[in-house]
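Note that one protein chain of the assembly has been removed; the remaining protein chains are unaltered in position.
Take a look at chain A:
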Amino acid sequence: MSLQKPMMRGLLAKRLRFHLPIAFGLSFLAAIAFKYTVTEPRKQAYADFYKQYDAVKEFNAMREAGVFESVRPSGE
């Protein structure tokens, strides 16, 4: 009837040896995926926007629409 003696030591070490590489690997993958799907496109979007941005033209358009309090539309 004698059973085999069960594992008494090293249980945490065994678990860590298995799970830590997986944890680090998945974390790095998540970070890399986020970088190339979110941050790089976002940086590109901002670069493209400001390449063709005319601040004065936008300001005048906003002024005519009447959203400012310091300058009223040129008609008034």
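Observations
Just so it is clear, a residue touches a chain if its C-beta (ideal position, glycine included) is under 8 Å from a C-beta of that chain, and two chains touch if they have at least 3 such contacts; residues count from 1.
Here is the rule we use: contacts and distances are computed from a predicted model.
The UniProt record for the undisplayed chain lists the protein name "Cytochrome c oxidase subunit 4", from the options "SKP1-like protein", "Cytochrome c oxidase subunit 4", "creatine kinase" or "Auxin-responsive protein".
Summary of contacts with the chain left out: across A:Leu16, A:Ala45 or A:Val71, the touching residue is A:Ala45. Along chain A, the points of touch with the absent chain fall at residues 1, 42, 45-46, 49, 58, 61-62, 65-67.
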